[in-house]
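The structure appears below as structure tokens.
Apart from one protein chain that is not included, each protein chain of the complex appears where it belongs.
On to chain A.
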Amino acid sequence: MNEKREMIRVEKLNKSFGDLHVLKDIDLEVKESDVVVLIGASGSGKSTLLRCLNFLEIKDNGTVILEGEKIEKETHNLNKVREKVGMVFQHFNLFPHKTVLGNVIEAPTQVKGVEKKKAIEEGKSLLDKVGLSDKYDVYPSKLSGGQKQRVAIARALAMKPDVMLFDEPTSALDPELVGEVLLTMKELAKEGMTMVVVTHEMGFAKEVADWVVYMHDGKIVEYGHPSEMFENPKEERTKAFLNSVL
């Protein structure tokens, strides 16, 4: 357990939007191939924390260490950093003017300069993996929500990231489509991908998470293994929140 490499380390992270102090002294540690699930009420800062991890939001102060390296916008090319941290969004954000395969090969070819033929080969195998081998040439508008999200996962994986961030990946889906996306994520977890997942799917958290982190009002109130967290949470706030969602 202790030998696992540290992938993400956050220390005393603070972030405000104007007067609104959204993240307050956040500390977080994610080890290689860990699955960390972030839970908490709406507005508690889960998305903002996630976005600070791939620098879509820039922290005000504190430290973000990725794979042992302290990342600062002054000293690092954040574009390069983002290549290593994939992200999946609630609303998929597929590129509507590109086909499914086009979505998946876009970043490898344009950002990494991977040869198109090779990118297509790898892209197809990723799409096969998420169960979309019959959809290569289809435009996103022709897909169901669950299929769109699986394309989005394949698109992020195409950059061969070391960490994957998921921001409520199933919240925009019809209930009957949630399962297929969770299944894809479970497989990814099984393969050893390091994942930080914001979700309201407590079943997924119980089954897949190594750690559950409960956020309230910009702070991490409690964290622990899912069994501890769900069976007997220590903090009153955590209890109240879990009662409201379970």
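In the analysis below, a residue touches a chain if its C-beta (ideal position, glycine included) is under 8 Å from a C-beta of that chain, and two chains touch if they have at least 3 such contacts; residues count from 1.
The criterion applied here is as follows: contacts and distances are computed from a predicted model.
Participant: The chain dropped from view, which UniProt name applies: "Polar amino acid transport system permease protein", "Rhamnogalacturonan lyase domain-containing protein", "Cytochrome c553" or "protein-glutamate methylesterase"?
Facilitator: "Polar amino acid transport system permease protein"
Participant: Which residue from A:S16, A:T63 or A:N93 sits in contact with the chain not drawn here?
Facilitator: Result: among the candidates, A:N93 touches the missing chain.
Participant: In the complete assembly, which of A:R9, A:K24 or A:R82 touches the absent chain?
Facilitator: Checking each option in A:R9, A:K24 or A:R82, the one touching the absent chain turns out to be A:R82.
Participant: From the list A:K135, A:R155 or A:H216, which touches the chain that is not on show?
Facilitator: Once the missing chain is taken into account, the touching residue is A:R155.
Participant: For the full complex, which residue in A:E29, A:D60, A:E106 or A:D217 touches the chain that was left out?
Facilitator: In the full complex, the listed residue that touches the missing chain is A:E106.
Participant: Based on the whole complex, identify which of A:S42, A:T75, A:S141 or A:N243 touches the chain you can't see.
Facilitator: Within the whole complex, the residue contacting the unshown chain is A:S141.
Participant: Counting contacts across the full complex, list the positions on chain A that touch the omitted chain.
Facilitator: Spelled out for chain A, the touching residues are 54, 56, 79-80, 82-83, 85-87, 89, 91, 93-97, 106-107, 110-112, 139, 141, 152, 155-156, 159.
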